[in-house]
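What follows is a set of notes on a single structure, which appears directly below.
The excerpt is restricted to a subset of chains, each kept in its original location.
We just call them A and B in the order they show up, numbering each chain from 1.
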Amino acid sequence: MKQHYRAGIAGATGYTGAELVRLLQAHPHLQVQWITSESSAGKLLSDVHSVPWAIPLIPLEEGVARAGEVDVVFLCLPHGESITAAQRFIAAGVLVIDLSADFRLADAASYRRWYGKEHSAPELLDDFVYGLCEVNRAQLRGARRIANPGCYPTGVNLGLYPLAKAGWLGDRVIVDSKSSVSGAGRTAKLPYLFVEVNENMSPYSIGYRHRHIAEMELVLNAAAISGPVRFTFSPHLLPLNRGILSTMYVTVPEGVSEQQIRDLYSATYAGEPFIHLLPAGQLATLRHVTHSNRCAISITPANPDEPDGREYIIVATLDNLVKGASGQAIQCFNIATGLPETEGLL
Amino acid sequence: MKQHYRAGIAGATGYTGAELVRLLQAHPHLQVQWITSESSAGKLLSDVHSVPWAIPLIPLEEGVARAGEVDVVFLCLPHGESITAAQRFIAAGVLVIDLSADFRLADAASYRRWYGKEHSAPELLDDFVYGLCEVNRAQLRGARRIANPGCYPTGVNLGLYPLAKAGWLGDRVIVDSKSSVSGAGRTAKLPYLFVEVNENMSPYSIGYRHRHIAEMELVLNAAAISGPVRFTFSPHLLPLNRGILSTMYVTVPEGVSEQQIRDLYSATYAGEPFIHLLPAGQLATLRHVTHSNRCAISITPANPDEPDGREYIIVATLDNLVKGASGQAIQCFNIATGLPETEGLL
């Protein structure tokens, strides 16, 4: 375990990249060595973002030339652009943490089904550890290639993993998710204009259409000892800057009591610094998690008049830019390098 | 059919009452005769609201003294306070349109179960027509006592009524609703402060807990020829001023095709001026309905790869202050008095 690491950030001007730079200001063992941007090379980050912190005076650079100068690279590139970059940093022996979707899925067939094209380096898919820290911590220790999970799946998977592991997830789960706008990225598109989003709510890609379902199946169907689950996943766009709230409707097996479920979650997440289990009677809200790396989870039996009811509502919330992206990437880094897992994170 | 009616508005300073005053500015056959407020009697409405229209110069009055001066009274009083007021206006022969929950339910037992107390005038419950215009239009014609529906149930009931009527609603429906804040009323309570709501999302009373379930069961179980439906209803508070979006997960019987469902909705709502059925591929959003009396409804098969799939997602949206309250009250009035149904409404 070294004490100081040098980081490169490829794609530092998107919301994810800028949040990563912001969070790393508070990390005692990571030093940002360079930051890149295709569109804004030559400028300072403060020319592109109104950054609310002391600005690293290193300018944005083009390309990813100086692999040799860093111990770790965070790839905050658009989906599809990480593959080539990752290959290059792997060749240079750099720890690669990819925040795109390029290496999240388990195999080329799954990638083709959900992303609609061939993966250009399918042989690498096996090498990447899926960085859902609370679930894959063991594999993350010492890992050199990490695929950081998507924002929606992080909350859904953390919210349902205990049930899946116990074989109590049933055969169908309905996930109704409400997302802030930053998840759509920092690109000038009409649907994300202020006037289009403010005082509006819009469902999109509802049912079995959104790519993030692949990551839910990846984690939960792998864990689900009772067999695969059919997911219905309905994302909605809401007028907020940060955060995702997922309301999840599950049916547990007959005979499983509320107390057993609460005990299961408590045992699964005992000692987890970033999982916040709400006590009975309280519901997870966005306010519990924004600007932190935490995931809040609440468990509610659907019908208070049916003590043996089988229907439960799990609510999970997270800040999509922190636990749903850059914060979890740092958490992955901390685990991979053997640093205390909470270093630089709140 | 008269051409001019005089209206009294009891409780004109809440959001519902003020919206009613606003809407009536544009109604060619209704003249506001008096407006009342317990807390602001003696003031002008413009002292209490920053009203964006030419202000009726009549001051707010206390009580409901001059029943004899009006043809219709709109009761915009807090739940529980309408009963006494309604009795008084009924005695005076005035058409009563109650926007509270006091006369919505079918019987005293149901009221007791959901409102936690005895109804003080149970004999009146039968007399009131439940004012869901598109469903109960026949009973509304000539009606003298109308209970205006709640905001959540209006969207849910309009969204699911065709399926219930056809016997295709199945035995369980999950309703995930997202509401603006005006539904909580204009009372100074901590959870509705700007800072508490903005950049936050909060589920509340999820499962089988919220009183509005009673109105869903009232309408849909009455219509459902295939037997009663179990509802799971999860409301969420979102940072918006107006509007409710309900995402509803239903399972139709085997053999029912998407086209049959679309045809069912088209036939059920043919000629309805305030129902906006979205074409296939488009989803109902809040923007479709805010500041109008319309309810937008979209129909989506959950899984595009399963042509014979039985799972559907119905999305319904409305402006909770218009179609979910004051607009529908005017629509009820128009129907009851034989005026053109769209008079004064957009």
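Keep in mind that, in the parts below, a contact is a pair of C-beta atoms (placed from the backbone, for glycine too) under 8 Å apart; a residue touches a chain by one contact, two chains touch by 3 or more.
This one's a predicted model, so the numbers in the text were calculated from it and none came from an experiment.
The total count of identical chains across the complete complex in this file is 4, with 2 shown in place.
Definition applied: only the chains that are shown with their structure count from here on.
Annotation: 39 Å between the Cα-based centres of chain A and chain B. Contacts from chain A toward chain B in the complex involve residues 174, 176, 178, 196, 199-204, 206-209, 232, 234, 236, 238-243, 245, 247, 249, 283-287, 290, 300-305, 311, 313, 315, 317.
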